[in-house]
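Missing here: one protein chain of the complex. Every other protein chain is in place.
So that you can tell them apart, the chains are marked A, B and C in the order they are listed, and the count of residues begins at 1 in each.
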Amino acid sequence: MTSNILESRPVRAITRDSHLVRLLGMLVAIVALFALVKPESFLNLRTWQSMAIQFPEYGLLALGVMLTMMTAGIDLSVVGIANMTSIGAAVLMLSLAPEGASGGQVALAIAVSIAFALVVGALAGTLNGLLVAKVRIPPILVTLGTLELFTGIAIIITAGKPVSGLPPAYGEVFAGKLFGVVPVPVIVFAFAVAVVGLVMNKTAFGTKILMLGTNATAARLSGLNTTGLLVRTYLFSGVLASLGGLVMLANYNSAKADYGSTYTLLTVLIVVLGGVNPNGGSGRLFGVVLAVLILQVLSSGLNMFPNVSNFYRPLIWGGVLLAVMAANYFSKDGPLLRRFSRKERSA
Amino acid sequence: AGSPAPSGSAPADGDFTIAVVPKDATNPWFVRMEEGVKKYAADTGLNVFQKGPAETDATMQAQVIQDLIAQGVDAIAVVPVDPGALETVLKEAMDAGIVVVTHEGASQQNTMYDIEAFNNADYGAFIMDNLAEAMGGEGLYTTMVGHVTNASHNEWADGGVAHQAEAYPNMTLLEAEPRVESQDDGEVAYQTAKELLKKYPDLKGIMGTSSFDAPGVARAIEELGLKGKVFTAGTGMPAANKQILVDGSVSALTLWDPADAGYAMAELARKILAGEEIGDTVDLKVKGYEAMKFAEGSDKVLEGNGWVVINKDNVDSFGF
Amino acid sequence: MIKRFLARAVRSNEFYVLLVIVALGVVIQVRSGQFFTANNLVDIANAMVVPGLFAIGAFLVIVSGGIDVSFPALASLAVYATTRVLVDTGYTGGVWLPFLLAMVLGGLLGAFNGLFIARLALPTLIITLGTASVFSGVMQGVLNSVQIPNIPPSMEAFGTATLFVARNPESGLTSNMPVSFLILVAVLALAFVLLRFTMFGRGIYAIGGDESAAARAGFKVRRIKFWLYVIVGVIAAVAGLIRTSMMGQMHPTNLLGMEMMVIAAVVLGGTAITGGTGSLTGVMLGTLLITIVQNSMILIGIPTFWQGFSLGLLIIVGTGISAVQLARSGNRLRAAV
Partner (left out) sequence: MADSVIAVRGVTKSFSGVKALKGVDLEIRPGEIHCLAGENGSGKSTLIKVISGVYTPDEGTIELNGTAHSRLAPIDAIMGGVQVIYQDFSVFPNLSVMENLALNTELASKRKLVNWRRFRRIAEEAVAQIDFKVDLDARVGTLSVADRQLVAISRALMHDAKLIIMDEPTTALTKKEVDALFRIILDLKARGISILFVSHKLEEVFEISERFTILRNGEVAATCLPEELDRRKFSYFMTGREFEDGRFTLTNRSDEPVLEATGLGLQGGFEDVTFALHGGEILGITGLLGSGRTELALTLFGAFRADAGELRIKGRPVTFHGVRDAVDAGVGYVPEDRLTEGLFLERSIGDNIVIAEIDNVAVSAGVYDDTRKRAEADRWISELRIAAHDQDNAASTLSGGNQQRIVLAKWLATRPDILILNGPTVGVDIGSKHDIHQILQQLAGEGIAVIVISDDIPEVIQNCNRILLLKAGRIVQELDPATTSEAQLAALMTSDTTGGQQ
C-alpha cells in the first residue's frame, strides 16, 4: 500500500526533483531547530495559527506571480491589484450595507462585494495580459506600470486614507477560525492552491502555459493561442491577487492603498526560491508552497527572539535563497542545473 | 479565546514581559524610542523590549504582533503604522488576555489606552504657529505629508490648516496643491519643493509634517535663492537638523521625545498589568507625561503635553 | 544620406523616446510656462544624477544578458558603512577618502555578486534578489543602521558644490548645477569608452549576444562577468555617495526600492531586456524621461492623489509606443510567429 503511494506519479515527481527535496529538508530542519530552541513558544497551537493567518496574504499573491513567471513573464502588479480590489470591495460593502443594515442585507453586500473584487481583479489582470501579449511590452515594464496605475487608482478612490468600519460579519467569517482552530485565510489559501494545482496538473491550460513559457514560437506554431493564454494567465494572477486583497481586507478589517507594499519583491523571492525559472517553462506549485512556508516559519521563528532584530530577516531570506540555489547548483546530479541551463537571454 | 500563554499564568507577581512595537527602526525616531524602553527595563528590571517590523509597513507590523501574541507576552505597546490595519490583530491580542496600549493611535478601537504626547490637532496648530511666525502671519502656503496614506501626518496638517483659518486670516492655503507628498524621503521633499516654488511664485510657506520634510524643503529654499522669502516648519530631531536651525533656513522645529513616549507606554502597560487604576492625571513617571488627561469625550485616549520646540538657541541642549 | 539617417532613426527606439520627451516638455511648458527655463532644466539635470548613474550600471548588466536588482541595496550598504566609519572617527579630511572607501566597498560587494554570478549559471535576477536581501539585511541588522544626521564636512561641501547657477530672469529663481553632474558625465564617458573601445566592453555585448559563443571565441566569460559586477558595484556606490552628500545626511533606506524604476528607464530607452543590444544614448533618454515625469507632476498640475496613476500610465504609454513602433518596423516573421 505505502509502496504504491511512494511510487505513485506525483510522489515520484517530487522525490525526483532534488530541489523540492532540498526545500522540504530545509523546512523540516528549521521547524526542528525552532522547536528545539524555543519549544514553549514554537510548539504552541497559537504560533501555528498566527502563521496560518499571515502567509496566505502573500502566498496568494505569490501564486499569481508563479503562473506568470512560468510563461517567462512576471507580475509586479499583484500588490496593486490586491489593494485596488479590496478597496473597491470595501467601498461597495459599506455602501450596500451601511451601519445598521439587516443580516440578510449584510450577507448580500458581502457576497456582491467579493464577486466585484474578483471581477475587478480579473479585469486588471486582463489589462496586464493584453499589454504583454498584444502590445508586446516586456512584462516587467507592463506590470511595474500597472502597479503604479492600480495603486494610483486606489489612492484616488480613498485619498490615501484607509477604508474601514466594514460590517463585522465580514471579518468574523474571513478572519475567523473554522471550528475555532483553523484560521479561514489558510483555508482560502489551501483552496487556491488546490485550484491552481488542478489547473496546472489536470487541465490543458496548465500544460499549455508551461509550453508557452518554454518556447513561445513553437507554441504559436503548434496552434496554441498564445495571446489568449497570456491574457488568461495574467487574468488568473489578477484573480488570485484580488483574493489576497480580500484576505487582507479581513485580516486588517480595512483596506488601504499601501498595504503590503513590501510584498512585491517578497513574492518574486518566494517564487524563485520555489524553483520557478524566471525564464519560464518550469517550476512546481509544490516548491512555491514550500517556499512560502519556509519564509513564514523563519520570520515567525525570528520574532520569538526579542534580541534578534527584524532587520536580520532580509539577511536570512537572502541567505536562504543563495544557499539553496548554490546547493542545487553544486549537486551536479540535480535537475536544476539543466532547468536553469537555458541561456538567460531567452527570457 | 485563549489564555495568556505560559509565562502569563500568574503575572501578578510583577514579572511581566512587555513588548513595544514601533513602526520601524531605521528612523532615528524609533531608535531614540528604544533608548527609553531600555531605560525602563533597566529601571524596573522587567523584561521589556522593542521589536518592530523591518520596514514601515502595516502588514509587517501586524505580523510582528501576531507572533508576539503567539509567544504569550503580557503586554504589547504599539505605535501603529496604520490603526485601521491593526484592529483585528489587536482585538485578538486582547481576547488572548494581553494588555494592549498604543501611542499615536488616537483612532484605534482595539486598545485599552492610547497615549498621545499631545493632541494631534493642537500639534498641527503649533507647527502652524511656527510657520506663521516665520511668514509674518501672511501669505500663501501649502502642507506636505510623508505619504497621503499616513494618518497622523494628515491629522497634523488638517489641524494646522484649521488653526490657520482661525488665527491667521491673512494666510491662504494654496488651493491648487493643498497637500503634497514627500514620500518620507528628503530627496523627494527637496525636488517637490523646488517644483512647487517654480510653479507658484507666490508661495511663501510650506508646512512639513514628516521629519524629512522641513530639511528637504530648506535645501530647496536655499538653492533657489529664496532664503528669507520662503519659510518652512515641521517636525524634526535636534541633531539631524542642527545646521538648518543654526543657519536660519528653518526657524523652529517641533518634536516630542520618543524615548519618553516609549518609557511612558511601558509604564502604562505595567500599571494595567499590576491592576492599578488608570484615571485622569495618571502619572507615567516621565516629564510631560506626569499628569495625563483623557481627551475630550474619550475614556481611552490619554493626552500629555510632551512636545517641545527646538530652535537655534536650544538645539544643543537635548543630547540626541 | 540624410534620408538613410532618418530611416534609421525612425526604426530606433531612441527616436520615439526623444519624441515623447519633446512632447512632454511642450505639454509642461504650456501648462506651467516653466519647462524650457534655464533653472528648470538645471533642476532636471540635478535630479537625474543619481538615477542616471544607477541606470548606467543597470544597463551594463542588462547588455550582458542579466538583470541586477541589488544595486540600491549595495549602494546603501557601501555608503552607510563609509559614512558611519568616517563620522565615528571624526574624519575631517578631503572628499577623496569617502569616495575611495565607498568605491572599494562597492567593488567588494559587487565582487560578492560577481562571484555568485560567474560561478553559478543561474539567472542573475535570482542571485541579485538574494544578494539585495543580504546587503540590506547586513546594513539594517548587523550594522544596525540609523539615520546619520551629520556627514563629514568635505562630503557636505561636495554635495553643495556648484558648477554654475542658472537663474530664471522672470521669477528670479536660481538653481545650482551640482558638481556631481560632472561625475555622471564622466562615468557616462568612461562607460562609453569601456563598451566601445575595450575588448572587455565588447565582451559584455558578446556575452549578452551568445554566451557560449563568447566562451568559444576566447572571451574569459567568468572573468568578464565578475569584473562587470565589480564595476557596477563601484558605480552604484558612487551614486549612493553622491546622494548622501547632496542630501547632507545619510538616510540608509533612501535608495531602496529604486531598482525597478531604473530598470524601467533602461528598457524604456530601447535596451533589450534579453541582452546584447542597447545604447547609452537610449539609457540617458529613458532616464531623462522618467526623471522628467517624476519631477514635473506639480508643474503639469496633476493633483497629488493622481500622481501614481499618471506615472503608471506614462510608463505604459511610453513603452507601448516604442513596442508598437518597433513591431511595425521590425522583422515580419517575428511579428507573425
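Going forward, contacts are C-beta pairs under 8 Å (C-beta built on N, C-alpha and C of every residue); 3 or more make two chains touch, one makes a residue touch a chain.
Note that the structure is predicted; figures quoted are calculated from it, not measured.
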Exercise. Going by the touch rule at the top, give the shown chains the omitted chain contacts.
Key: A, C
Exercise. Using the definition of touch stated at the top, determine which of C:Gly90, C:Pro169 or C:Gly218 touches the missing chain.
Key: C:Gly218
Quiz item: Which one, C:Tyr205, C:Trp227 or C:Phe305, makes contact with the chain that was left out?
Solution: C:Tyr205
Quiz item: Hey, which of A:Ser18, A:Asn128 or A:Ser282 is the one touching the hidden chain?
Solution: A:Ser282
Self-check item: On chain A, residues whose C-beta touches the chain left out of the figure
Solution: 198, 202-205, 207-208, 210-211, 214-215, 217-225, 281-282, 332-333, 338-339, 342
Exercise. Extract the touching residues of chain C with respect to the undisplayed chain.
Key: 196-202, 205-206, 208-210, 212-214, 216-219, 276-277, 332-333, 336-337
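We adopt the following convention: only the chains that are shown with their structure count from here on.
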Self-check item: Chain pair showing more contacts of the two, B-C and A-C
Solution: A-C
Self-check item: Between chain A and chain C, centroid-to-centroid distance (C-alpha), Å
Solution: 30
Self-check item: Separation of chain B from chain C, taking each centre as the mean of its C-alpha atoms, in whole Å
Solution: 34
Quiz item: If you look at chain A, which of its residues touch at least two other chains?
Solution: 155, 159-160, 309, 311, 313-314
Quiz item: So which stretches of chain C touch two or more other chains?
Solution: 140, 145, 305, 307
Quiz item: Given the complex with chain A, which residues does chain B contribute to the contact?
Solution: 2, 5-6, 19, 25, 49, 51-55, 57-60, 62-64, 66-72, 82, 84-89, 96, 147-151, 154
Exercise. Under the touch definition given earlier, write down the residues of chain C that touch chain B in their complex.
Key: 32, 34, 37, 39-40, 43, 47, 140, 145-147, 149-150, 167-168, 171-176, 243, 246-249, 251-254, 294-299, 301, 303-305, 307
Exercise. Write out the stretch or stretches of chain A touching chain C in their complex.
Key: 76, 131, 135-138, 140-142, 144-153, 155-156, 159-160, 217, 220-221, 265, 268-269, 272, 277-279, 309, 311-319, 321-322, 325-326, 329, 337, 340-341, 343-347
